[in-house]
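Below: one structure, written as structure tokens.
With one protein chain held back, the other chains of the complex are shown just where they sit.
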Amino acid sequence: MSVLVIAEHDNSELKSATLNAITAAKELGDVTVLVAGSGSQSVADAAAQVAGVSAVLHSDAAHYENGIAEELTPLVVSTAASFDYVITAATTFGKNLLPRVSALLDVEQISDVTSVVSADTFVHPVYAGNALETVQSSDAKKVLTIRTTAFEAAETTGGSASVEALAASDAVGTVTLVGRELTVSNRPELGAAEVIVSGGRGVGSAENFAIIEALADKLGAAVGASRAAVDAGYVPNDYQVGQTGKVVAPSLYIAIGISGAIQHLAGMKDSKVIVAINKDEDAPIFQVADYGLVADLFDVVPEMTGAL
Amino acid sequence: MKILVPVKRVVDAYVSVRVKSDNTGVDTDNVKKSLNPFCEIAVEEAMRLKEKGLADEVIVVTIGDKDCETTLRSALAFGVDRAIHIKTDNVLRPLAIAKALAKLVEKEAPQLVITGKQSIDADNNQTGQMLAALLNWPQATFASEVTVEADKVTVTREIDGGLETLTMALPAVVTSDLRLNEPRYPKLPNIMKAKKKPIEAIEIADLGVSTASTLAVQRVDEPAERQAGIKVADINELIEKLKNEARVI
């Protein structure tokens, strides 16, 4: 069986989510990574180093620079012809691109795969993770997005795949990137962090989030937030952990001033160790926390930062 | 400009769903159903464009059984002009939905399709993208801001790591994210008027779309439940446990 994994990158680095997708792909067959970008040789080289990757297809053209789905789709569709599986990580990049590919291949995509049962059977969450659906696909070709938290990241070294150049598809030109506002941070990326410190409505204001950030920096952690904190404008939207935000599963998740609404729990309950700090002892977050501390976050969070 | 808004009837966001004891699916009988929250945001956005004079007509469409009429009525109560009900008793997956919608787009010729980025039941996040692909239209998914000017649309999208702004020629497909807008509370007179607005019924067979799926559900399970742990007395105990018991710091 042959698997095509679409790489996610910024033309210089391979995004770690792709490493998780590669691990899932390895369970299905021989892995080829498609790198489509502009000036993206370093990404192709990095992909070739990833353990378990057999081949890298590299297509470099100006219209692939920004990862625009309309431009990438024709390339992926034509390349997919010789593969049994087409896979991306279930990131906003993958979620945006893959259904477009799937429709043109006339295949029913399976989203957010958390487990590979067999060559044609997969598990994925529905109803915000309140149910896990096991589906069998009879499509000749399978199109899957992979929930990154369900699969370990593949090692970035140890592989020695060949890099084969692939002719670019024609430019489509219907979509123009006006700009990006990316959150600049020295902290690890939320989706890939080993430790996450998240704040909720209890934090009270954008200024107070400094308390959360100080602890995160002490722990080398990423900063997350509940939807309530994002909606209240304390932090940007890409901090949101939850059903409609990011789904994370770090080794340690520290929830501070977060009550634990179902939609938040859906985004973090697979974390290995959960710590909850909340002054309301009945907050639902304590029902999923390994360690709970009933206390005023304004007292104990700075104390923790100081003690570490 | 004409805007088509595909919407879905789903189990209400506030209902906690239960997996059936025979593991064949989720129990959705006798459970409160509502307009999918993301679709509600899509309807709101279409109405705002209309109210700004940027659209002449807003049409909602849904696919499903007769109960879906209630969902169309609640969308009509936003002030939407008319509704189309593509009728089927089968539960469709995104590809079939996109194919049916593509047929409808041929018929209605809207310049803009706005729909929710995903439904909160199946959580697939596919339909808008698939529709765009089948129509060979550009797409702007996970929109948090939409600006329409003459023959193009500019959309700010919520992506991992921040925001991205794209501009594209119409016709196009936009899918709404959570922060695109806050849907209005429909006015009572509009709720009453909604009842008198036409709902056009189309049998799905008449669109020539098969409802069959290549995906077969083998079983549905409850996720493993996480057990509550212990309460610690203070920060020192917490740090001690994280270091020596959990070994995560």
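Per-chain numbering from 1; labels A and B assigned in written order.
We adopt the following convention: contacts are C-beta pairs under 8 Å (C-beta built on N, C-alpha and C of every residue); 3 or more make two chains touch, one makes a residue touch a chain.
The rule we apply is simple: contacts and distances are computed from a predicted model.
One subunit of the complex is not drawn; among "3-methylmercaptopropionyl-CoA dehydrogenase", "Sarcosine oxidase, delta subunit family", "ABC transporter permease" or "Type 1 periplasmic binding fold superfamily protein", its UniProt record names it "3-methylmercaptopropionyl-CoA dehydrogenase".
Here the missing chain is touched by one residue of B:Lys20, B:Lys107 or B:Lys195, and it is B:Lys195. Of B:Arg73, B:Lys103 or B:Arg157, it is B:Arg73 that touches the chain left out of the display.
Shown as candidates are B:Gly25, B:Gly162 or B:Pro186; the residue that touches the absent chain is B:Pro186. Remark: the residues of chain B touching the chain excluded from display are 14, 29-30, 32, 34, 69-70, 73-74, 77, 185-189, 191-192, 194-195.
The working rule: only the chains that are shown with their structure count from here on.
As a whole-number value, the distance joining the C-alpha centres of chain A and chain B reads 21 Å. Remark: chain B residues 11, 16-17, 19, 26, 93-95, 98, 120-134, 137-139, 141-142, 144, 154, 157-169, 177-179, 213-223, 226, 228-232, 234-236, 238-239, 241-242, 246, 248-249 touch chain A in the complex.
Of all residues in chain A, those touching chain B in their complex are 68-70, 73, 91-93, 95-104, 106-112, 117, 121, 125-139, 174-183, 189, 191, 195, 219, 227, 230-231, 236-238, 243-244, 246, 251-252, 262, 269, 272-275, 286-295, 300, 303-304, 307-308.
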